[in-house]
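One protein chain omitted, others in place.
Chains here go by letter, A and B, matching the order in which they are written, and residues are numbered from 1 within each.
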Amino acid sequence: MAIASISSWYAGNETLIQNILIYALLAFSVQVVLRAGVFSLAGIGFYAIGSYTAALLLKKGWPTVPSILAAVLLCILLGYLLALLLVRLRDLYLAMATVAFDLMVGVVATNWTGLTGGPLGVTGIPLVMGTLPIFLTAVGAMLLLGLLQRGVLGRSFEAIREDEPLALTLAIDTSRYRHFAFVISCVLGCLAGAYHALLFGTIEPTDAGFELIVLALSMVIIGGFRSWAGALLGAILLTWLPLELTSVGSWLNLVYGGLMIVLATWLPGGLLDALRALLRLPARLRLLLRSPSSLAATGEERG
Amino acid sequence: MSAAPLLEVRDASVRFGGVHALRGAELSVSTGSLCGLIGPNGSGKSTLVNVISRLTKLTGGALLMDGDEIDSLSADRARAAGIARTFQTVRLLPSMDVLANVMLGGATHFAQRSVAVNWLWPPRRANANRTARQAALVALERVGMAAHAHARPQALPYGQQRRVEIARALASRPRLLLLDEPTAGMSHHEREEVGDLLMELRREGLTQVLVEHDLAMIHRVCDHAHALNFGRVIASGSTQEVAADPGVREAYLGHGSSGERAQDSERAQESGPPESPAKVSQ
Partner (left out) sequence: MLQQLINAIVFGSVLTLFSLGLSLAWGTLDVLNLAHGAVFVFAGFITYELTKDSTMSFVPTLIVASLAAGAVTLALELVAFRRIRLHFPARRQAELSMLVVSVGAATVIGEVVSHQTSEAAFSPPASAFSIHRYSLGGSVGITNIQILIVVAAIIVAVALDQGIRRTRYGRAIRALAYDPTTTQLLGVNVGAVAAATMFLAGALAGLAGVMLAIYLGGEEVATGQDYLLTAFAILIVGGVGSIRGAIVSAYLIALAETAVVAYGPSQWRDGVAFLLILVMLLVRPQGLFARRRFQRA
């Protein structure tokens, strides 16, 4: 009974779940750099590179796994080189350069007709991808990102974000750490793009444009950029809500936009932070009732 | 007493655009000594500390540790090589508790190793977390802050935040400790305690450079002192000699108009909490 209803629910929502997983990977790619204080949006450009590479190799007759692996390797290489090029840039300058990179990838994809099919994009990609591999990849990414934000290593990234000179005096080689986060971001973007192409069978050069940058950034900011869980929350909300709130329909973007303004101004930790604060509330109240003065001293929580 | 110098600063100069923060400063700190550094506001003390901790590049001159040049060392390497510091304005991270802050100071060895391996190799992670925690607890105990390990730094009084900073610097067991006005904003009693701590550390053989406005404190804890003015060392020697130096008195008390200047001990307090965040590396 229960199994039957679950599987029918799943059948009805499979595309939604696939979309959530792919967007989650893309959101992770933005979150992992923002958490390290690296203001890179290059993940979206690598989404395009990953989708084209995997799709074109597959169409040439390569098997699935090698196509995806080749895309990932290419992205590691390109990401590493790009990081070397952009090593001097920080903050808004880096954001600008990576946005320019993303859009440049789109321009190249539109105009290198011989390779990419030009404005028409790529169609007829073999649909070799199922939900399970994507699900496993997303879970793997969550585990690894969880490790990356825990313990001394995780706090080192936090130190780099909050106070880079201080991090240096704590023996943290900040440029190496930033570089590292950058490449991880490229790989995650690449995987999201490759999976999307192999799952839905078409690529358009405008897929990874300005809208996707805004969408990925919105997911991370609305969900919360300090943890992968926030990025996941954002990906779920922003993929699922449009389907659910058809009554709001065309005003939905307005809600997102407003939410981004409100969150960025009043709650930079995103909805995840709000959620956590809410969950802590009963415990805090209890503590307050027992001994009001102990509240300040026991704030054991991770940012 | 006068062992070989652990640290030597030779003819150091630093320019920020048109500002000459250091112009030919000379300094020599012998192993195991506690060296005081005094000078009026803007005389280049913090800049000198930044130079030694490698946050600021020298425009000219040389920096030697154990007789080897270290001017090309990056700040993270310098810390790994044993140069630890505190900041004039407290720089604890508000997003983590006191223990976690100090643990970052105790994980300098881990921080220097490959990020990928640190990330993916469980034994190394576990080991780093364990040793950093132990080092942090020991350091917190030393500064008398063990009871507050799980407090948020911003919830603590300013004097206690400063002690946490000292603990963070101590956690990696440095060879050279640079303290930039560690007692600013502290009560008299707290200052005495920090003074005791510094002397105790010195007895254990830790070399220290102490930037301090309070001449009484310098007298009490330091072996010798250097006085800076306009980026130059204008006097050095025993604390009495430096304090008695006419040039130093002139620099400190102003050009003749001594009356309106505050007492030394009060000056230390007035340079309390937050300063210009525009100065990136105070």
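One rule holds for everything that comes next: a contact is a pair of C-beta atoms (placed from the backbone, for glycine too) under 8 Å apart; a residue touches a chain by one contact, two chains touch by 3 or more.
Note that the structure is a prediction, hence the values are computed from the model and not measured.
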Residue of A:M260, A:A274 or A:L287 touching the missing chain in the full complex: A:M260
Residue among A:N13, A:T64 or A:T110 that touches the chain left out of view: A:T110
Hidden partner chain, touching residue among A:Y23, A:Y52, A:F101 or A:W228: A:F101
Hidden partner chain, touching residue among A:W9, A:F135 or A:W251: A:W251
Hidden partner chain, residues of subunit A it touches: 34, 37, 39, 85-86, 88-93, 95-97, 99-101, 103-104, 107-108, 110-111, 161-163, 210, 214, 217-218, 221, 250-251, 253-254, 256-261, 263-266, 268
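The rule is short, and it goes like this: only the chains that are shown with their structure count from here on.
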Cα-centroid distance, subunit A relative to subunit B, in whole angstrom: 40
Residues of subunit A defined as touching subunit B within the complex: 144, 147-148, 151-153, 155-156, 158-159, 162-163, 165-166, 168-174, 176-177, 180, 226, 296-300, 302-303
Subunit A-touching residues of subunit B, taken from the complex the two chains share: 53-55, 74-80, 84-85, 87, 91, 93-97, 100, 103-105, 107-112, 115-116, 118-120, 125, 128-129, 132, 148, 150-152, 155, 168, 172, 280-281
